[in-house]
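What you see is the complex with one protein chain gone and the rest in place.
And then subunit A:
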Amino acid sequence: MNNFDYLRAGTIKEAVRGIATQPANQFIAGGTNLIDLWKYDLTHPARLIDLNGLDELKTITELPDGGLRLGALVSNNATAYHPIVEERYPLLSRTILAGATAQIRNSATNGGNLLQRTRCYYFYDVASPCNKRVPGSGCPAIEGQNRLHAILGESAQCIATHPSDMAVALAALEAVVQVTGPEGQRSIPIADFHRLPGNTPERDNTLAADELITSIDLPATGYAAHHSYLKLRDRNSYAFALVSVATGLELEDGKITRARIAVGGVAHKPWRKPAAEDALIDKEPSPEAFGAAADILLAGATGYGHNDFKIELARRAIIRNGAMALDPSCQRPGAQPSL
């Protein structure tokens, strides 16, 4: 952990200017990921730009189109327990609460959550090769310990997954990430925010190095009546998803009129396919219907040995979560399987 300078930004402008002056400068929000990366010697900020003074990013406000704006600096817990989120976006609330621990969620922020880095073991070990950390050094996970790793959208350079739970619900909710850079403000749909590794696995997302996330905007549709988040992992709490599923449904006369399914733990980004969701329209919710959607969603999935089980597990999880979504009250803490 190197010596560094520190700047507490008072305004968005100051923060963006601060980050732009030197490529090695970095933002810090809750610090729950950044400090770990730093201690493991994976990052060496020259100057820390502390975002915690940006009060304007610490609020949750309703939007004119019926949506909700989640400030980037609001903590994960404050978001999950916010009355409007609980009432209109319970899928998001449950998803956030299935992540990390209460202590971490109190520090972790919404912006930082989207930017947390993969949990690939090799990525965290500075003495191991890793294309994401040192491009061109190789990917030991492909033939090594890859239980946590991707079965979809991976590349020959990297098979890491994105670890965020929150991002999976945001994908199902079709959130929009608002960012500000030196050139001003822009909006990035969540589906375009995280990216696949391809030949540049060092890049997790499409945010520019000098851009600041200011908020995450939720559209009006929240699937409050029919939704579920299911998280399957190596222990019942305090572990990242091996496979997770966020499902939101709208039903009329017992038939599905709108469906969103996003899968976590299987790719470099939350995995969604509109074709899979379209296949559910006008169907009665049933294991067969969700199974057919799962087949579309998971088409082309590849295992790398230790993670082979994820292909079948993801399919079953999509089916179960479809059933769980019909009765959100059956859901258990920590997004454990129910029914």
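Here is the rule we use: contacts are C-beta pairs under 8 Å (C-beta built on N, C-alpha and C of every residue); 3 or more make two chains touch, one makes a residue touch a chain; residues count from 1.
FYI, contacts and distances are computed from a predicted model.
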- Between "Aldehyde oxidoreductase molybdenum-binding subunit PaoC", "ABC-type polar-amino-acid transporter", "Metallo-mystery pair system four-Cys motif protein" or "Cytochrome P450", which matches the UniProt record of the unshown chain? "Aldehyde oxidoreductase molybdenum-binding subunit PaoC"
- Which one touches the absent chain: A:N52, A:T221, A:S237 or A:S286? A:S237
- Which residue from A:R117, A:R260 or A:R320 sits in contact with the chain not drawn here? A:R320
- Item | Of A:D5, A:D41, A:E62 or A:D192, the residue in touch with the unshown chain | A:D41
- Out of A:R119, A:H149 or A:H194, which touches the unshown chain? A:R119
- Note on the structure: Contacts from subunit A to the absent chain lie at residues 1-3, 39-41, 119, 121-122, 124-125, 127-128, 140, 143-145, 147, 232-239, 242, 308-310, 312-313, 316-317, 319-320, 333-334, 336-339
